[in-house]
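All protein chains of the complex are present and in place, except for one that has been dropped.
Lettered A and B in written order, each chain numbered from 1.
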Amino acid sequence: MSDSLPRSVARLADGLARGDYSSVELTRHYLARIAALDPQLNSFITVCGEQALAEAAAADACRAAGKAGRLTGIPYANKDIFCTRGVRTSCASRMLDNFIAPYDATAVEKLRAAGMVMLGKTNMDEFAMGSSNESSYYGPVANPWDVTRVPGGSSGGSAAAVAAGLAPMATGTDTGGSIRQPAAFCGISGIKPTYGRVSRYGMIAFASSLDQGGPMGHSAEDLALMLNVLAGFDPRDSTSIERADEDFTRALDAPVAGLRIGLPREYFDDQLDAGIRACVETAVRQLEARGAVVREISLPHVSLAIPAYYVIAPAECSSNLSRYDGARFGHRCANPADLNDLYCRSRGEGFGAEVKRRILIGTYALSSGYYDAYYRKAQQIRRLLRDDFTAAFKDVDVVVGPTTPTVAYRTGAHAKNPVTMYLGDIYTTAANLAGLPSLSIPAGFVDGLPVGMQFTAAHFDEARLLGLAHQYQRESDWHLRAPAAFN
Amino acid sequence: MAISKDEVSAMARLARLAIEPDDIPGYAEQLSGILAFVARMDEVDTRNVEPLAHPLDLTARLRPDVVTESDQRELFQSIAPEVERGLYLVPKVIE
Partner (left out) sequence: MQWETVIGLEIHAQLATKSKIFSGASTAYGAAPNTQACAIDLGLPGVLPVVNEQAIAMAVRFGLAIDASITPRSVFARKNYFYPDLPKGYQISQYEAPIVARGRITIDVDGQPRTINITRAHLEEDAGKSLHEDFHGASGIDLNRAGTPLLEIVSEPEMRSAAEAAAYMREIHRLVRYLGICDGNMQEGSFRCDANVSVRPQGTEAFGTRAEIKNLNSFRFIERAIEFEVERQIEIIENGGKVVQETRLYDPDKDETRPLRSKEDAHDYRYFPDPDLLPVAVSAAYVDVIRATMPELPRAKIARFVKTLELSHDDAAVLANDPDTAAYFERAIAAQPASAKQAANWITGELFAALNRDNLAIGASPIAPEQMGQLVQRIVDGTLSGKLGKQVFQTMWSSGRDADDIIEAEGMRQVSDTHLIEVAVREILEQNPDQIAQFRAGKDKVLGFLVGQVMKKTGGKANPALVNQLIKAALAN
């Protein structure tokens, strides 16, 4: 089965519809690949073999009854940050190693309702804090293109699983680039929707005003299909946007001609790896050849995005993570001497070093005397950034640039200095701060390692992004490449 | 702007995080590095800029005053570390 199996969800769905294979067969196929290959990658924390097969059987029955939807029976993997009822939801943390979620996240409910089959929960940076998937309690994830290198983070497990063909699609979350950057490092596609598009109910919070859930897969078309399922107003999430339902595949075939592309001059400086620069510029020229109008733009405050992000995100997370105290769920230290001991030791034992660092910095940024200089200042910069983009989108439709300044680095490369790792978020964080939709698709290779190209559009303009990405993918094949060791 | 070891301890206390005394200097150094990096924010004058809390300028949606939840104590307490007679147990709270 494996050789003839298409990688993309759109084609798999066609196959299911035609009866080329059943969902149970598909599911078995992926489960077998996970069992055989994941030991090298460590991309899964929990594999839900039995449950997946049961869901697959139900999907097949549903299809037999004539009730199947487009994605019924399609297997996928869920980042272990989404609450899944009855299944461990760990956020890759010792703190939640024993947490069996008592409810489903809204996103999970929607995927279930669409008949999709959950293969398991993927590995990630602990509590979504990191860009390399090295901070997981369950060990680092390897990049299928080179297992000595990181897959990116925090959705590293999802990215690796998709890249290695262990799942055709996966969910991710993106707070400062955590869908797009691992997608770039692993040679797949991933989209962070407009803030408020996908419900955050049940998506364990890291930084509430920045977090967004989104799909990761092999193609823009697949992303659009899964976004159709994931997106939508949720009354249980106060930050969820109320808009008429839309079909994100509607603009996939929109012509490139006349589309206005902006290249921020601030992105193409000497920090950017020359090889990546070349890939992106080549891609842009291809789009230009098809009629896109390309111009240079400026996002004058964009260099402040990471500093602002590394104040706002830790500040919000320091508060969001206060509920992990050993009292009602999660890790509890043995024999607490008193209340203070219960809290300090449960949290000290439960959280890893990166999480602790962010809690400490976040606490500091909010503390008396520092709030104005740090948190408030960062929120002011946030407005300036958003205004930069608003101005840019008067002249262009899509902002294009590299997703990351380098290709995937070796595991342990940034172990000594967290700041050097933070700098890798240089192109991605602005979209989170401004709440804009942004995606990454493969745009080439440097030294055999994938390069990602990022498209960002105005609020609610996902369809245009996916359309441009789809058109690019129709005339390029980077997204069709697979890592040799996992083919 | 550097963070001292005392400040790290103070923050750890506020955040109820147990940190090994031997690790404190390391945290102080890393956190100082982060603060130095973050200090770049001072490059821009934001005196007349309104802070932006949410990317979209929206206001709260309110829900009607209706009871929608039922008793799920058994389910929720099945994942609790220590429960007795329906109550969550913690070391004695001294008032």
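We take it that a contact is a pair of C-beta atoms (placed from the backbone, for glycine too) under 8 Å apart; a residue touches a chain by one contact, two chains touch by 3 or more.
What you are looking at is a predicted structure, and each value in this text was computed from that prediction instead of being measured.
Of the listed positions A:Ser319, A:Thr420 or A:Ser476, the one in contact with the omitted chain in the full complex is A:Ser319. Among A:Gly115, A:Gly130, A:Gly172 or A:Gly202, only A:Gly202 touches the chain left out of the display.
Touching the chain that is not shown, out of A:Cys48, A:Ala92, A:Met169 or A:Leu366: A:Leu366 (per the contact rule at the top).
Along chain A, the points of touch with the absent chain fall at residues 82-83, 89, 91, 96, 99, 101-103, 105, 200-205, 207-209, 235-239, 315-316, 319, 322-325, 327-330, 339, 343, 363, 366-368, 371, 375.
Touch with the hidden chain on the side of chain B covers residues 14, 16, 53-54, 58-69, 71-73, 76-77, 82, 84-95.
Basically, only the chains that are shown with their structure count from here on.
Between the Cα centres of chain A and chain B there is a gap of 23 Å. Taken together, the chain B residues at the contact with chain A in this complex read 3, 7-8, 11-12, 14-19, 27, 30-31, 33-35, 37-44, 46, 49-56, 58, 60-61, 63, 72, 75-76, 78-82, 88, 90-93. Interface residues of chain A facing chain B in the complex, by the touch rule stated above, are 98-100, 102, 195-196, 209, 235, 238-239, 241-242, 301, 303-304, 306-308, 310-311, 318, 322, 325-330, 332, 336-345, 347-349, 351, 356-357, 359-361, 363-364, 367, 374, 376-384, 386, 417-419, 422, 433-436, 459.
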